[in-house]
Each structure stands twice: as C-alpha cells, then as structure tokens.
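Omission of a single protein chain aside, the complex is shown with its protein chains in their original locations.
All chains are identified by letter, namely A, B and C, in their written order; residue positions are counted from 1 within each chain.
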Amino acid sequence: MFFEVTAEPLDAARLVAHVRKDEAGAVALFYGVVRDNSRGRRVLYLEYDAYPEMATKVMRQIAEEVMARWPVTDIAIRHRTGRLEIGETSLLVAVSSPHRDEAFAACHALVDRFKEVVPVWKKEVWEGGETWIEGEPVRHPETGGRP
Amino acid sequence: MFFEVTAEPLDAARLVAHVRKDEAGAVALFYGVVRDNSRGRRVLYLEYDAYPEMATKVMRQIAEEVMARWPVTDIAIRHRTGRLEIGETSLLVAVSSPHRDEAFAACHALVDRFKEVVPVWKKEVWEGGETWIEGEPVRHPETGGRP
Amino acid sequence: MSGTGKAKVRLFARLSDLAGTRETEVELGEGLTAAGVYQALCTRFPALAGLENSLMYALNAEYVEPDHPVRDGDELALIPPVSGGRDVL
Partner (left out) sequence: MSGTGKAKVRLFARLSDLAGTRETEVELGEGLTAAGVYQALCTRFPALAGLENSLMYALNAEYVEPDHPVRDGDELALIPPVSGGRDVL
C-alpha cells in the first residue's frame, strides 16, 4: 500500500506499477482532474490545502476498510496540494484485484470515502473571487457519525 | 473517441491525454492485466487474437450505447494482440466525465460489454498445454440476444 | 440478392488453429447464406465441423444472422465465442 500527499505533479504510471501484482488481473485507476467550471462559475484554478501527516493516516484507514470488504490485491492513493491549473490531476486512486468487479467497486468506494474523511481542502478561484469548498462536517471514519 | 487494436504495448498516458477535457473532472481508467493463474492453473503467457477492423467498429458501438446512458465526456479503448507476458496490459478502457459516478459506471459497463461482444480471443498457455478461452456465444450488440 | 461469385472467409482463434489458416475463399452458389458458407467450409476443413451452435457470423465486419445471404466480394468472418465472463480479467 502506498499513500502520499505531495506538491509535485502526480505520476499515474508509478502508482499503477506499485499496485500491479502477478495475481491481479485488473487495475482500476481514478483521476480527479481540475475542471473549468463549478456551480455554474468559470474556474480559473484551484488551490489545495491538506494536513499531510493525518491525510496519509486516514487514507490508510479507508484502504483497510475497503480491503476488509472486497478481495483487493493492493491500493495506492496520492493527492496533490498547492495551485493546480485546469486539466491537472489532483487525486489518483489505484486498486488492483484478481477480477474487475472488485477493482471497480473498491476504487469507487475509496474515492467516495476519500472525499468524506481525508483532511484535504479545495479553494476555487474564479474571476473576481475565491472560496474554500466545504461539504458536510467530517464524519468519523470509524463510527460513520459525528463524534 | 478513440478505438484501436494493436500489437504494440499499450500506453495508458496517451489514452488518458486523449479523453481528458477541460469540462471533465473525472477520468476512470481500467487495465486488464495478464495474471499468473486461471481456473486453478499456473499460466505461462497469453496469446490474443482479434478481428481488428470489426473489433474497433464494435468498440465504437458499445461506446455509443454507454454515451446514450451516462453523461460521459469521452471514451477511448485499446486492446493488444499477440503474445503477452504475465503483468502486461491487454486492455485499456478510459472514460472521462464531469463527475466521478458516471465515469466509474460507464467504464465498468464498457469493460463488461467489451468482454461480451468485441471479437477478441484469448489463448491461455500453461505448462504442457494451451486452450482458447471461449465464453458464451456472442450476443448481438444491438438486440442483446442471439441473432 | 445472393448469387454466384466469390467471398473471402476469415477465421480466428480456435477456428484458425483448427483450419490451419486465417483466410480462405469460397465460391458462392446461388442463394448461399452465412451458415451455408460455413457448411461448405466444413467439407474442405473437416476439423471445423460441429460448431454451428456456438458460431456467430460477421459480414463485412458487422454481426449478421446465420441465414443472411453472402454476395460476391463480401468478407465473411466466423466468430467463435469471445472470452467473456467474470473470470477473464
């Protein structure tokens, strides 16, 4: 398993090489990409903040949740911080497994959980303004409810 | 859209660059990888055969089915033919979309449909033998039943 | 209208192994169908016999019914079942 928060551009090939194993016939890879619009506004760029030491810890927790649920071979997650331009990759989630259904299900679940509990924040910057995007208050990764 | 059958190693970065668009916040990428075992046997390598002109046509058909069902931005599919060693990638399916749920659903559906209708065949070679893997008879891509 | 003439036939995977070739030509009799071409081929390549229940046909790279007529200049492909299934990838 491999979890990282980094200011460097994300390298998908490295992540896939990490999770690929001889017994795994499937790899599902998700890219979160900066898009040019959000909530009806034209976005100029994004700014990501994170609590890196905790983010990697929580990534490991959600990976363990997912591995307990699906027969997954390996998992790797990277998130980028700092200023990201339109089209750049903010998040990569790679999952390998013997068969494809589990790779898809586990990868999708990881991305969903990531957005719920991993301490990473996004600021949208548009023409003439900016705002930190905040969702629901973070739910506790173990209990699923607010502590 | 981009569909190809090739004897060359598959380049995931090229496929992702193809489907990435400024309005697409998510890319789901699936790798079919040669694994070292199948049906309880240790596999030495695989040999893929295809009807390339038809395969690319059918890939386009299933991509159009998927685009009619989900708000997908772009799709690209490549399959490799010839001898593939353990760990090599036989299939890449890339889907971009504004949001992640559609990218996952469409990519998963494309892989499932690919395995049902695209004229590509796999021979497993193991210690002392080999066999072409044949599933159910192909179902017609339009009617869903045997013609 | 089907008629006389020649069609190219393409064989893949197990079928090409069985026939020992990936491509051949057939003379088209009057009213010959895709399934009829397969039957004609079985005379030339007896190892191909007995596959009618699993075979599909493609004419000029499109799936067609077994009773679809084959015309001069057509390319007919005999399509064995593709790998399919959960266990494949």
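Worth pointing out:
Basically, a contact is a pair of C-beta atoms (placed from the backbone, for glycine too) under 8 Å apart; a residue touches a chain by one contact, two chains touch by 3 or more.
Because the structure is a prediction, the values reported are computed rather than measured.
Remark: the omitted chain is touched by one listed residue; of A:Leu15, A:Leu29, A:Val43 or A:Leu91 this is A:Leu91. The chain omitted from view is touched by exactly one of B:Arg14, B:Arg39 or B:His99, namely B:His99. Across B:Ala26, B:Met54 or B:Val95, the single residue that touches the chain missing here is B:Ala26. One chain is missing from the display, and on subunit A it is touched by residues 32-33, 38-39, 49-51, 53-54, 57, 91, 111, 115-123, 132-138, 140-141, 146-147.
We take it that only the chains that are shown with their structure count from here on.
Subunit A and subunit C have Cα centroids separated by 48 Å. A separation of 24 Å divides the Cα centre of subunit A from that of subunit B. The set of subunit A residues touching two or more other chains comprises 25-26, 100-101. Across the assembly, subunit C contributes residues 87-89 that each touch 2 or more other chains.
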